[in-house]
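Before I ask anything, let me first share the structure, which is written out below as structure tokens.
Of the protein chains in this complex, all but one are displayed in their positions.
On to chain A.
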Amino acid sequence: MVGIFLFIRGKLRLGDANMGIFTRFFRNNRDKLADRHMSEPSNEKERPSSKKLSENVKYILDAFHQSNDLKIRVLKKGDAALLYFESLAEHEKIHEKIFAPIEMGHTEDVFHLPNAKQTNDLEEVVRTLLRGHAIYMEEGKKEISQFSVTSSFGRTPEEPQNERVVRGAHDGFVENMMTNINLVRKRVEHRDLTIKYFKLGKKTNTNVAVVYMDGIADPMIVQEIETRLHSLDSDMIHSPGHIEEFIEDKSNSPFPQMLNTERPDRVAANLVEGRVAIMAEGSPTTLIAPATFFMFYQAPDDYNMRWFTGTFVRLIRLFSFIIAVTLPAFYIAVVSFHFEVIPDELIIPVKASINEIAYPPILEALVMVIIIELIREAGIRLPAPIGQTIGIVGGLVIGDAVVRAGLVSNLMVIVVALTAIASFVVPSNELSTALRLLTFPLIILAGTIGFIGIVFGMLFIIIHLTRLQSFGVPYFAPLAPLSLVDLKDTFVRLPMYMMKLRPKDAHAVKPIALNPSREWKNRDEQNQSKQGSGGNDQPSSTDDTTK
């Protein structure tokens, strides 16, 4: 370390106070074309800098409560000082770009660095220091120069662990918001892509970005999101998941009302559909609003497959929803109330399996479902090899032993295992957890009043889904309200060229997403019927007529 630590106090001459009004006037004039920064222009307080170097430094030091990682380097034999956070700034940059020229005597060169900015406001200096800037001040000058020398450590954009795809883009968001926005902007290269910054969290000052396509996204929804973000008044905001609970419509609902994703392609696609993304510094997760129930069943993979396969996979996923929620309940209802539903051939095996179990089916089911949850929760945070061991011990050993011990029936193990698998089919982790939670009330209802209980339970869930809204958009669209056109991308996945309209639930201002794109097909047919001079590749049908 070469730095000289100094507390400069009372060493410098008196500054003249009369200049204050004049310089302020002057500066106001100049602000017509100001630099734009992350922080929104808000009513943050100002504090004009003084001519005395010592006063300025003292102010800054006090502002940071003498924090030890704030470095002060005294230059020019005490006539100038360079301040920066050694924890935020990059040493090499400082050394190369600032320190060296000043020591060499070329002070003026430093001010012409492209990332240099002058200010007279000490409060602003405090804020920029926190952003990782270096501050250069000179004795007898009010001007303070700021240099952006932020160092950043970031992962490379790798594919998110929880949203893998077979085909398609393999990059993902990282903790650095600028990288994330970069990934989105690269995908949506259009001037309408609008990004608005917010500072949330009084103590953490987290940068939050609202990203949307102006002219496609419903301005009302954008405004609603902004209003809700503005009304958020908390000391700490650390991730979108944190923000979600503050701005969602109904927090006492098991269903997630905003889509969480770490995939830039997914965000880009949703932006173009007319939805709004919310990103936060320090977290790779992006929120997408407004969300609907069926969005959680769409995976980026669907659009890279042939549409037959895509549709098939969609249907499998939606089927998994029904299995995950109702299968244990259905089984319990059948064995404890409606045995007559089982066909004759199956009655003996089923009866044989459950006859020797001491506990009622509902208890069996609850125990098994809880065991599965235990295994899952135990395995989730352990390193992969141990996690696997847990899976084997939990799944195979307990599953087998529990049946042999006669505590739980064979069939129940099958049912619960199937349910667990089905619940993991959902591409979204949030919804999958919600589904597993919903199993419990249904098991209890089925165990007390059988089929009728399941019907009431399901009806209740459906009513809840219908009543739910995400930023003023019905959550269960396009089923309720029914929109037949929008079923094209819900239960099925029709070919891309048929998705002419954006989904209605996004409230897009511009509904048409694509114009007829397969005109060449008509042209080919026309050519065939005309039996034109074959072989020539004519680019359009107009050429045919001129010929």
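As a convention for this text, a contact is a pair of C-beta atoms (placed from the backbone, for glycine too) under 8 Å apart; a residue touches a chain by one contact, two chains touch by 3 or more; residues count from 1.
Convention: contacts and distances are computed from a predicted model.
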{"item": "Hidden subunit of the complex - UniProt protein name among \"Phosphocarrier protein HPr\", \"Spore germination protein (Amino acid permease)\", \"Beta-ketoacyl synthase chain length factor\" or \"SulP family inorganic anion transporter\"", "value": "\"Spore germination protein (Amino acid permease)\""}
{"item": "Contact partner of the left-out chain, one of A:Ile342, A:Ile398, A:Met498 or A:Ala513", "value": "A:Ile342"}
{"item": "Residue among A:Gly201, A:Pro474 or A:Pro503 that touches the chain left out of view", "value": "A:Pro474"}
{"item": "Hidden-chain contact residue, picked from the options A:Ile421, A:Ile463 or A:Leu494", "value": "A:Ile463"}
{"item": "Candidate in contact with the missing chain, chosen from A:Ser87, A:Ser152, A:Gln223 or A:Asn522", "value": "A:Gln223"}
{"item": "Footprint left on chain A by the chain that the document does not show", "value": "219-220, 223, 337-338, 340-344, 449-456, 459-460, 462-464, 466-467, 472, 474, 476, 479-482, 509"}
